[in-house]
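As you look at this complex, bear in mind that one protein chain is not there, while each of the others sits in place.
Think of it as A, B, C and D in the order they're written, each chain with its own count starting at 1.
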Amino acid sequence: MRAVHKIKSNSTTRFIFFIALGIVLFLLSNRVDELRVYQGAEIAVYVIAISSLILLTGYSGQISLGHGALVAIGGYAAAVANINFHVPIWLTFFIAVLVSALFGALLGAAAARLSGPYLAGATLALAVGLPSIANQFTVLGGEQGLTFDAGMPPASLGEDFTVYKWNFWIAALATLAILWLLQNILRSRYGRTWRAIRSNDVAAELSGIAIGRSKVLAFALSAGIAGLAGACLAMLVGTVSPSAFPISLSFSLLTGAVLAGVTTLGGVMIGAVVLVAIPEIADAVANRFGGSESVTSNLPGLLVSALLILTVLLVPNGPVEQMRTIRSRKGVASHH
Amino acid sequence: MSTNQSLLAVKGLSISFGGLRALNDVHLEIKQGEVVGLIGPNGAGKTTAFNALCGLVTPDAGEFFLDGTSHAWPQTDTLVKLGIARTLQGVGLFSDLTVLENVMIGAQRFSSTGLISAALGRNTKDEAQLKERAIAALEKVYATGIAHRRADTLSYPDTKRVSIARALVCEPKILMLDEPAGGLGAQDIEWMNSLIRNLTATMSVLIVEHHMDVVMSVCDRLYVLNFGEVISSGSAETVRRDPAVIAAYLGTGA
Amino acid sequence: MMSLRISNLTVDHGAIRALDDVSFEIARGQLCAVIGANGAGKTTLLRTLSGLKSATSGSAHWNETNLLHGKAEQLVRHGVSHVSEGKSVIAELSVKENLDLGALWRRNKKESAETKTFIIETFPRLGERLEQRADTLSGGERQMLAIGRALMSKPELLLLDEPSLGLAPLVVAQIFQAIRDLTTSMGLTVLLVEQNAMGALKIADTGVVFNLGKVVANDFAPALIADPAVRAAYLGY
Amino acid sequence: MIVTNRRKFLVTSAALVVGALTLSAVPSQAFSPRSVDGVTATSIKLGITIPMSGTASPGYNKIPGAMKAYFDYVNDNGGVNGRKVTLVVENDEYVPTKAVTKTNKLVLRDKVLALVGPLGTSNNQAVAQKVNPGKRGVPVLFVNSGFSGFANKAKYPTTYTVLPSYIMEAKIMSAYIKEKFAGKKLGLLYQDDDFGDDALAGFKQSGVDFAVKVPYASGSQGVATTPGTWVSALAKGGAEVVVLFGVSSATAAALYASYVGKYKPQWILGSVGGDATTLAASKIPPSFLAGAIGTSFAPSPADATDDYIKLFMDVNTKYNAGVPFDNNIVQGMNTAFLTVQALKSAGKNLTRKSLMAAIDKNGSKFASAGLVPLNYSATSHVGYNGYWFGTYNASGALVADGGKYTVYTTDSGSGAVAKSTYTRPAMPAKGLPN
Partner (left out) sequence: MYELINTTLIGITSGSIYALMAIAIVLVWRSTRIVNFAQAGMALLSTYLGYEFIRIFHSFWIALPLAMVAGALVAALIDLVFMRLLVKHASQGPIAAVAPIIATLGLLGVIRAFISFFWGNQDLAIDSPISNVGYTVGTHTLAISPLKLAILIASLALMGVLTLLFQRTNLGLALRASAFAPEISRLAGVRVDGVRTLGWALAGAAGAAAGMLQTPNGTGTLSPDSIEFSLLLVFGFIAAVIGGLESLLGAVLGGLILGLVLAFVLTYISGSLVFITGFVLLIVVLIALPRGIIGAKGARRA
């Protein structure tokens, strides 16, 4: 019975924590300037997208070099639903999740049969190929893309309430909801199952786990979350177009996931903040040393890539997991 | 409980790998509460037979009987539902999960939480129940003390305990043990013997084992495989005296 | 005169101690059988001696060569050849290529050719199948090829890991006989790891018994066969 | 168990709070209450978003350097009413998401007085939709896009176009074709998006029929792989005169493929893709271009007799490290020139409002390198509205028909095409606007 009590209080703590987090974010959004609010919204979008990759790669062990494609599907689904079917904005976010998840399930069914480099290459080919499909179908708006207007903040919030703050609220709410739900799932038997498959698929199968189904579920779920990130991104930029989802977006997300530590949700903020902060840091560095335009414009790419390599070499499981391992090693050592 | 009731039977099991015949027309039978041993030289087909029973290898031919009735050849992931659990030789733990989590994976057939309830955190009872089952299973193998260690930090004998706990936790009718005594010291082997003996109250056990001490002391019945065929079967005494077995396996010489 | 000297050798496998303070010696020209249960550390011993695995502490020398400081590909050049578990041949290559592989590093091509001729004389079955892919061979032939490949490197110390694995009794007998003959005719020193304890001890000069990474007995082979404790634990009864 | 969970929460929440605090702690640009956004007693700050790296960057990434060079020249000669002009360049990699992010930075953090010459139709649309400079009152001057929609003052109240729109271009071309190639079989190769659609609308309105229409997929991917098929389709349709309405990489590819395939129609190249220097940079030998007809609103970069070209060449040598002189440099310098003139025209009391008012009031009289009129007024934000035609010579330079620039003008609506008698104002002394 004590065990039950512990778990229960645990889950309640978690819920309260997320509510508290929401309040902190709310207070922050009122204190900082508009640019920071916008960047906060960007971070929120990245957090959602990166956590979907963590679920897929870190937990179920399937790599995706093309998550940008799934983000794109979410963005387009939201825009098309809004423009062609006049679906209210709040509902388009759910549609984005559903459509991407559906596509993810299809992709996952193929992916479950592929491993390591094969899956990596297939998803890469998808990310390169998918956006150009928009040119083929007029409903997707071709190269110019579609407008996605998430609307103005309600008048009741006052004159000073900016669109960015409104978008930040929506994105932050989506992020908190996703993180809370995902945490719960990853701590449940589903998360355990994925980690078991990643660790030893034969043993997992012998323990009664249907591997294929589990992997497809992970892919669909991850795609759904990526789709939500896509809808939020579309809201943030106001449009969806093929060039908004370049292959570099997929690489950025993967980088964010690696920097966050692929195997844990704990560091997801780190990854997202780094992605948003890097261009600024690069600007600062370039200005400091009076670099030319070619240095300034290529420094972010260099920094991100170098960080990626260093992380893989030095802290392959990410900074948070690394700290935890060190601490638990110390703990084990002291027990003996 | 009648001891004559055949719990699991395999008839006419044949498997070949690229022209090489690994198993040829093998018949196996396990009765209620029995400990059955599968022995034979390395490469005789014991592991292949085990893998076939678990659906890890698809047989070329063979019939599968459960409780005396014919049954489609099982898929690996449905085995647990049929009441069959198996340990793997040495390497079967999920290395980056804790011991408790490892065993909870085995208990998952008792979990009914759907994805949505899990996402909403409405799985506390279910989780607690799994945890209780897992701890109970760990108690059976005296491993509760290591419940929160990561599996890859365990000593070899401890990994064996955990893998048995993981198999036990799903309350199987048939437990398949792949070299349970392999790599164990004398004390641990003794403990393993008594554990296996105690298990027969609730389940039947099928073991592959090299260690003759273990085999001879725990098994009610033995099948001796050589070159993919059953060359002898019966009680330990019978098998031990079988000249064919002496020549092929036990031997007095090479 | 002792030529393989192992003292206080300890090897860890992650958190698991695979070899624990192992010490023993083998004289040049002797065939030593290493026996013990699965997981006793026998394979780890061979992998450590051939440079595939690094030791935690202790020392191991073959004549003047420190075996713990060399990589596998260097130790071969110092006369140490290791036939790893499970018929260590490369399935995708032909028999001839497998043999040639063992002598790629040797400068003197004439000598290599002579070694090859000698191996084909020793295992005529290989000679008949030179152009076939190795995975078309039977188990016994593969084991012969694995040993032949090791001999191509002109070894002085031969490390054999379970040559009898999965072979029919008759073939096992042939392989064991060949090992015995080669030891004598080539003046090899052989460390033979075996599950088939009785078979191995019968052809060996000395024997080492392992349990859980420790040496529990080390004596002349006939003495071990006669030892009731060893008989009970490792030789069936 | 609970301990580890708490720890995880702590780590996550610490990261969150630290992140949030960092965000709030970093000071936004020091704000002195008496100053106007982007203007101090001694400086004027402007911003541009443009691809500096990435697939779309070659060529375009020379524009900011040229603009800076001209601003430096002005600054060295006393600046604008005593203020030095600086340009903040943000690389958007031609990705709308980044254009929005970077424009936010320019507007919200750098607080630039105005955006000058931001490039790309979809990027500008995304920025207009999201950053909404119109609502914020931030001028978006001389957008580098031919999309006719940007001239819609109601929708984009602070945006000023400079390039003649694609519709204008199509209408003018139609008139030219009717005049010179009546009765010939026509072909059209166009980019399959808003850009091409604008052109199609223009041709349709002018009643020009094409025997063969070959759309090519935009988004550069199609370009590298398809030109052979475009050309064979055109050849199969028997087109004698082919209008090419695409980007310069597509032009280069098409000319190359027609050369390889020995297909020799009369090419008429649109202004976007017909830029000889960009084509030359793509290593299309000038001989491929020879004989093709092209359009422009500015003097040819090769025309060293032109006052402006001479000025720009000088500035380029002194202030831009002699980067190879081409159309992109001309465009960048001309944009900077117009900007300086607008700033001067706004007077000492420079604000966003006064800047736009100055353009509305005096814009149509601004001096510039352009050979066609500017149409800024209280009711119009349309810049240049016409083109002249020429033929590429053997060295790849566009030479005006008959040795003099004949300018056609029109509008983006239903207005007629007319031959213009416009003569541009003389270049102010030393190339410094008054």
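Just so we're on the same page, a contact is a pair of C-beta atoms (placed from the backbone, for glycine too) under 8 Å apart; a residue touches a chain by one contact, two chains touch by 3 or more.
As the structure is a computational prediction, the values presented were derived from the model and not from experiment.
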Chain not shown, its touching partners among those shown: A, C, D
Of A:39, A:82 or A:135, the one touching the omitted chain in the full complex: A:135
Identified contact with the non-displayed chain, of C:102, C:140 or C:207: C:102
Residue ranges of chain D at the interface with the undisplayed chain: 52-55, 57-59, 61-62, 216-217, 220-226, 228-229, 232, 249, 252-253, 256, 259-263, 281-283
Interface with the undisplayed chain - residues on chain C: 50-52, 71-73, 76-77, 81-84, 88-93, 97, 100-102, 104-105, 149-150, 152-153
Missing-partner contacts on chain A, residue numbers: 57-58, 61, 63, 65, 110, 113-118, 120-122, 124-126, 128-130, 132-133, 135-136, 195, 198-199, 247, 251, 254-255, 258, 262-263, 294-295, 297-299, 301-302, 304-306, 308-309, 312-314, 316-317
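Please note the rule applied: only the chains that are shown with their structure count from here on.
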Distance-to-centre winner among chains (Cα means, whole assembly as reference): A
Most contacted chain pair (by C-beta pair count): A-D
Centroid comparison with chain B (C-alpha atoms), farthest chain: D
Between chain D and chain C, distance of the C-alpha-averaged centres to the nearest whole Å: 76
Rounded Å distance between chain B and chain D, as computed from the means of their C-alpha atoms: 74
Computed distance of Cα centres, chain B from chain A, in Å: 42
Sites on chain D at which at least two other chains make contact: 1
Junction residues of chain C, two or more chains touched: none
Pairs of chains satisfying the touch condition: A-B, A-D, B-C
Residues of chain A that touch chain B when the two form their complex: 3-4, 7-8, 11, 14-15, 180-182, 184-185, 188-190, 192-193, 195-196, 199-200, 202-211, 217, 221, 263, 328, 332
Footprint of chain B on chain C - complex, ascending: 14-16, 37-40, 139, 162, 164-169, 172-173, 176, 195-196, 198-199, 202, 211-212, 232-233, 236-237
Touching residues on chain B, where the partner in the complex is chain C: 41-44, 90, 152-156, 179, 181-185, 210-213, 227, 247-248, 250-254
